[in-house]
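Can you read through this structure? Questions will come right after.
What follows is an incomplete set of chains from the complex, kept in their original frame.
As written, the chain order gives the labels A, B and C, with residue 1 at the start of each chain.
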Amino acid sequence: MSTFENTTPFNGVASSTIVRATIVQASTVYNDTPATLAKAKKYIVEAANNGSKLVVFPEAFIGGYPRGFRFGLAVGVFNEEGRDEFRKYHASAIHVPGPEVEKLAELAGKNNVYLVMGAIEKDGYTLYCTALFFSPQGQFLGKHRKLMPTTLERCIWGQGDGSTIPVYDTPIGKLGAAICWENRMPLYRTALYAKGIELYCAPTADGSKEWQSSMLHIAIEGGCFVLSACQFCQRKDFPDHPDYLFTDLDDNKEHDAIVSQGGSVIISPMGQVLAGPNFESEGLITADLDLGEVARAKLYFDVVGHYSKPDVLSLTVNEHPKKPVTFVSKVEKAEDESNK
Amino acid sequence: MSTFENTTPFNGVASSTIVRATIVQASTVYNDTPATLAKAKKYIVEAANNGSKLVVFPEAFIGGYPRGFRFGLAVGVFNEEGRDEFRKYHASAIHVPGPEVEKLAELAGKNNVYLVMGAIEKDGYTLYCTALFFSPQGQFLGKHRKLMPTTLERCIWGQGDGSTIPVYDTPIGKLGAAICWENRMPLYRTALYAKGIELYCAPTADGSKEWQSSMLHIAIEGGCFVLSACQFCQRKDFPDHPDYLFTDLDDNKEHDAIVSQGGSVIISPMGQVLAGPNFESEGLITADLDLGEVARAKLYFDVVGHYSKPDVLSLTVNEHPKKPVTFVSKVEKAEDESNK
Amino acid sequence: MSTFENTTPFNGVASSTIVRATIVQASTVYNDTPATLAKAKKYIVEAANNGSKLVVFPEAFIGGYPRGFRFGLAVGVFNEEGRDEFRKYHASAIHVPGPEVEKLAELAGKNNVYLVMGAIEKDGYTLYCTALFFSPQGQFLGKHRKLMPTTLERCIWGQGDGSTIPVYDTPIGKLGAAICWENRMPLYRTALYAKGIELYCAPTADGSKEWQSSMLHIAIEGGCFVLSACQFCQRKDFPDHPDYLFTDLDDNKEHDAIVSQGGSVIISPMGQVLAGPNFESEGLITADLDLGEVARAKLYFDVVGHYSKPDVLSLTVNEHPKKPVTFVSKVEKAEDESNK
């Protein structure tokens, strides 16, 4: 058992509120979605065999987080290489729902786990950075689309809207997700808090030391378990590309150079680091979550409860889908009804 | 192979996303719908033999675009000659569905092509300028009625409604049409974009040089292939008529005078002219469409995706049929149900 | 008088509806906003001396369009150089209102022209790509913030909202602006058309040949004069930068290399090119606009009038300012009241 694991032996004393959860800190197989799915399967099976009931993957695990890619972009500049790069990237993305989503639902069902999977979703020709949720009953529960991409992501991903901010009330706790720097958005976090989130999944591509502070802060602020999942990638995991940039303009392009250092971590509502952070290798990060900690933490601070001040500070969340074009017809009506 | 053709030899390298498409730039046989259908057949066979999977005809190919006709009209003025002219024109129009539609479906099936055909449709005594869609399986897929006729067309054609704005999701791409100056209607185009159009057919009667700019703009704006089909007609293709007017009040009535100069053209989503424009003769305009170009183009601009701004600008499309009279009866109710 | 100029001698015959308009095709003095203002002054004086009543500058003339800059960005990657680059860029931007805006208002007043100026506006630490409007009376009329930046612009500029979509009803016609690829947004253009725009200014950074097609299309679609203003810049106009990229990954970095080729152009509502495009040099592009052309064009096509189809296609424009935080206080209430 590595230092990145914190589990409790299942003896008779263990209360039913203990949930074993695993983060998969691993790299996408770039430009090969079937191989990425196979890799996902391997880790889900391993986590399930270890007793986990919740498995969380990093941001963009399916489709890939194109770290260091520039898509040939400069302000006001486009080129053929960038467009081809995008076409390949678009090809690795998946439709939601679609065959890959079905496969993941089947995996969750067969391994009897809740599964939170980071994926690049394609809707027409716009891509979204999405978290997918699956139940142990083998069902696709729904999705969250990242609201606001960061810097160069804005050139390749669209913006989500308020209609995909789910928090699922499951037997192992209330489950939702904030992707990468959405974790820096206080209003978005507050929306999740208001929906009662207890298992706060944070699929991310941010492997910095500062990220650890944010995760710890959020656990305390939200009074929830935080499960931050980040890919561990080396230069060799990425396709070769002449325009590739890691940090500095002439950065390390050796095969073993670490490009995404991971740092996946599990933190309790009281701010206790339960497992991780792992900054060294691909692998699983596992901890047993005592759900009773949520109540213990809220005695002192309940961000949307006794410690809110709604007569002064009130947040409005617009959950209507934002669509540039609305077709008013029978089909639309049918949709409306399914929304009721 | 003329300059109006841009095809790629089918070698082993060609990806499955290459679709050969042909525009038929030809004139209606006026006042003779059976002869017009025979002419359509000739060109469809020729295009299919050349490997085309999509054949697009100009606006009003069946029934005819009565360029230069005035139907004896002046403001507040009617006469016998105009009425007779209309009666003849009405006689050349077709019912949808009806025997001519069946014949066209059969042609599409036998030649294994998607077929987009401009036709004058009669519904009672009101005529519509309609685009008909057919599948390689020999099925009539449906139709689009032009929403808004232009100038004098308003005296002979009715206005379509929102119930016939189809975009068909076919194996060769999403297929739809905008007829003539509908291409100038930004809201109509946006409705098509929102339905994901990739093969944007533009049957038209506008053979101007400015039209080329609009086609190029639309290809870029919509990130789609644009296939603009216009008739090439000479004065002799039209019936003689004392009140005929081409451009100026005393215009050229010589037999060889070009009355509709064509200009059919095929443009890629990046704004590259793939075939045409042909301003010189009747004939086929053919190009190989690399559907991967759509994704490449959308990296930079996705008009209803990442480049839309739905919180500020939102379009509503009313797809309900507009009927002056609705009969509420058992049959009608059954129809309603089949719509759910 | 160069080929880029199309003016009518002011003799007694000239009707009062002729308006002389000038586009300034010139480059920003990078990282030196006072020098850029001085350059603006020089050209405004020259245009006014030539009889112009409307002077239009390119996108981001003040503050600069950082073509080829990459701000050290790659997906998921940041660095010191990029941040410093942004800090410098932020320093060149201006507050609106603010001292530079006052200076421009004074220039417009002294030279008796309507002035449309592209500028980088700073609001806190978020930048906006803005068009500023000034009257011959020396007043700052207001601004339009670009709604949706393009590709890498999204990493350095914020998004405007619906509260800055002005069209000013001036004695020389209704004046408004769409910046760069906003010109590709059919719903945004329709909002301008609905406000009656007649002098459609298109400050841009797109100097491509395809752009010309879009401008011509818009003139016809909107039935308005289009005045497209683009900077003409050479490599030497830009600060040296190791990460600079023009088009290809190893592009031309010689001092005389053309980096922004201009292509400023003035087009009539009938689609006639009145002046330009100039792809060769810095300079003024001038034409005399016969406002009567608008009515002539609308006979056939009035995009928000007789050629609209509002029972099927209706656009909603949300003009409310979008603010993440609203402070409700006495002052705020007073504002609310003035809104009623």
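In this text, a contact is a pair of C-beta atoms (placed from the backbone, for glycine too) under 8 Å apart; a residue touches a chain by one contact, two chains touch by 3 or more.
Being a predicted model, the structure only gives us computed values, none of them experimental.
Visitor: For validation: placed chains = 3, all identical. Expected total copies in the complex?
Guide: All together, the file's complex is an assembly of 6 copies.
Basically, only the chains that are shown with their structure count from here on.
Visitor: What are the mutual neighbours of chain A and chain B in this structure?
Guide: C
Visitor: What chain is most central when centres are computed from CA atoms?
Guide: Per-chain C-alpha centroids ranked by distance to the global centroid put C first.
Visitor: Using mean CA coordinates as chain centres, what's the chain A-chain B distance in Å?
Guide: 46
Visitor: Nearest whole angstrom, what separates the Cα centre of chain A from the Cα centre of chain C?
Guide: 40
Visitor: Quick one: report the Å distance separating chain B from chain C, using the average Cα coordinate of each chain.
Guide: 36
Visitor: Mind pulling the chain B residues that touch 2 or more other chains?
Guide: Within chain B, the residues that touch at least two other chains are 162, 190-191, 193, 299-300, 308-309, 311, 313-318.
Visitor: Which residues, counting only chain A, touch chain B once they are in their complex?
Guide: On the chain A side, the touching residues are 71, 78, 82-84, 86-87, 90-91, 123-126, 155-159, 161, 322-330, 332-334.
Visitor: For chain C, which residues are in contact with chain B within the complex?
Guide: It comes out as residues 147-148, 150-151, 159, 161-162, 181, 184-191, 193, 210, 212-214, 216-218, 220-221, 271, 299-301, 303, 307-309, 311-318, 322.
Visitor: Where on chain B does chain A make contact in their complex?
Guide: 162-163, 190-191, 193-194, 196, 223, 292, 294-300, 302, 304-306, 308-311, 313-320, 339-340
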